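Only one protein chain is missing; all other protein chains are in place.
Labels run A and B following the written order; every chain starts at residue 1.
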Amino acid sequence: MAGIVGYGAHLPRHRIKVEEIAKVWGADAPSYKKGLMLREKSVPPPDMDTITLAVEAAKNALKRSGGVNPVDIGAIYIGSESHPYAVKPSGTTVAEAIGATPDIHCADFEFACKAGSEAMFVAMSHVDSGYMKYALAIAADTSQGAPSDALEFSAAAGASAFIMGKDNLIAECLFTHSYMTDMPDFWRREHQFYPQHGGRFTGEEAYFATTKGASNAILKKSGMKPSDFAYAVFHQPNGKFPQRVSRELGFTQEQIDPGWLAPRLGNTYSGASPIGLTATLDVAKPGDLIFMCSYGSGAGSDSFIWKVTERIDEARDLAVKTHKLLDENLIYVDYGTYAKFRHKIKMND
Amino acid sequence: MRNVCVVGVGMSKWGEVWRKSLRGLFVDAAMEAIKNSGVDRLDSLYVGCMASGPFVSQEHLGALMADYLGIPGLPAMRVESACASGGMAFRAAFIEVAGGISDIVMASGVEKMTDCSGDDATAGLAMAADQEYEVFNGATFPGLYALMATAHMAKYGTTREMLSTIAVKNHKNGAKNPVAQYPFEITVEGVEKSVMVADPLHILDCSPITDGAAAVIVTTEEIAKKLGKPYIKVLGSGVGTDSMQLAQRADMTTIKASTIAAERAFKMAGKTIKDVRFAEVHDCFTIAELMVLESIGLYEKGKAGPAILAGETALDGKFPVNTSGGLKSKGHPVGATGVAQVIEVYKQLTGQAENGRQMPGSPKIGMTQNMGGSGASSVVHIMEVA
Partner (left out) sequence: MTMFSSRNWREYPQRYRLEASKFKKSGKTYFPPRAVDPETGDTEQEKVILPDTGKVITYTVIRTAPSQWTDIAPYALVIAELTDGTRLMAQVVDCDVNEVKIGMEVRIEFRRVQTESHHGVLSYGYKFVPKWY
């Protein structure tokens, strides 16, 4: 089957701590930190958006791709819930920036937090079917959380990119399964700046039921069990949900650790499980099996089983590692700066 | 080439002149120049102006000003070279008379900068730089000169105090100039405590936003003599250009366009910098004055700062610079500046500088140096007593 030929990620340098946000709204920081298993989140500055994050992630993927020429990329799919334009795909600018135009298919994807894995699914299908040689899938977001809402503590920014191909793979895709029902747990109407959500309704019947639905289906399809896998990556709207769902499915903390970024990154929405996958690939060894299951409100999950190849040893150091971007050279901001950066302040225009 | 002279000068009010429009400012300066010269006709008119389009949505200034000056049919043309527009208008007049095309030509400059917002004024001024490769990426005018200042300080050890001294000197001179926008003295401490605009330049290192116009009558020596009014001779005129992008200059710490312009002006005049007693130079920012004095060959590279600290360019110094108060204290209505520089040289050479601003000794030869943007264009004139 087809798989990943090159992968890369990009994250902002700026962070804001839970305490900073809690202070402004009179919320109890310790209980948010404990309840969400979240310490801080990434903050994109005004000159960073889904498109710019996607370009840098794509460049890192190209660096690891073993010499893929951008003009040979047959499609570019970017999944996000914060595309800068409502009409004009983010993919047009990203493709132009990496020199992949003009013979290329382009479409932007949205499905709350699974728009990224959705792009991966479609890109991979095109290559697997023999329809194109390479396809680029990008998962990127600079999502907004409404002020004083619980989601304001976690809505963060980041991107990951995957060049799918058939030869010279870093990780082969062995199985996929997509699972989707109409589930009104979280949504944003046209022209609204912030999303709405169903509070606790987003848990049991939404995130957990859907993730388990896709995960159990792919385990059954593949005939595999959790202990077969070296690693597992789940959608991570906070630190707690992926911990709980992985445990309930039979995975261990050690398996999810490398890709469990939410406690320090926040929820990168479409980027969440895909960025987690890049961090996992950064430490995986040839032959490792990686389990991945995304989740997007609305609701659906895309699950994948990846098998890492020999090429990971040569490819992983060709671009910056995700944990380096997560852990190093951080710039902490206060709430005022955060609000200014995220355009939450009413300006005179 | 005929001998060219300047015989009458005029300036409008300079500052925030709410009650005068672009054309109103021009007419005030022009009529005063005509009156002071005693001419009874004009053969042609040059109007230097940088950005009347962006500032007040008015172009076609040659025709407009000829119309409002009340001389129907007068040959007239707008000249633009960013902040060197005025100096270039003067050069155009010089060429037209020197070449025998006309006998009496008015060289004028005007700018109306307060009819738009501060933001729009800044954006208009920024049009003198590279829009796509400098301004698009965040450059402002103070920013471009600040980049040059940082480089000059790193290369030659030029100090903050040297820059402050220039501002203080120019204000000291400007305090005596009845036309100046800011006719008051300032201190070194005051400069360094003023708001930082673009490191290392403070607001008091920067010339202001000003409305104003200036005009001079350029004519042949024969006509100047007949008019019986004080006049001076224009010995040489030179122009130079350099790359628009600061990043593409061979040396960011010097104004090559001015070096070229000065060389050409000196060649035409048959003189060198050693023959010159004083100068009006383009101090859009304090660092500009310092770099220009090196660029025109008055000081070796890196040596202008110490000379300035030692008082050599003060009114009573070896080589007075900007006795008018410069752009800093007199004001900088962009298109008018180059012409106003000629007016100051005229006043000093004819002993007419007001309020104790006249330099000691009787100066024989003075020069003007005007430049556009971050130094992509420059024009120099050398003038002598009659």
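Assorted remarks:
Here, a residue touches a chain if its C-beta (ideal position, glycine included) is under 8 Å from a C-beta of that chain, and two chains touch if they have at least 3 such contacts.
This one's a predicted model, so the numbers in the text were calculated from it and none came from an experiment.
Residue in contact with the omitted chain (choice from B:Ser21, B:Gln58, B:Thr159 or B:Gln245): B:Gln245. Listed residues A:Glu96, A:Asp167, A:Asp228 or A:Asp313: the one in touch with the omitted chain is A:Glu96.
Considering the whole complex, the residue from B:Val9, B:Val197, B:Ala214 or B:Val321 that touches the absent chain is B:Val197.
Residues of subunit B in contact with the chain left out of this view: 54, 119, 122-123, 126, 132-134, 136-140, 142-143, 146-151, 154, 195-201, 203, 243, 245-248, 252. Of the residues in subunit A, those that touch the hidden partner chain are 13-14, 45-49, 51-52, 55-56, 84-85, 93, 96-97, 99, 320, 324, 328-329, 331, 340-341, 343, 347, 349.
The rule is simple: only the chains that are shown with their structure count from here on.
Work out the mean CA point of subunit A and of subunit B, and you get 59 Å between them.
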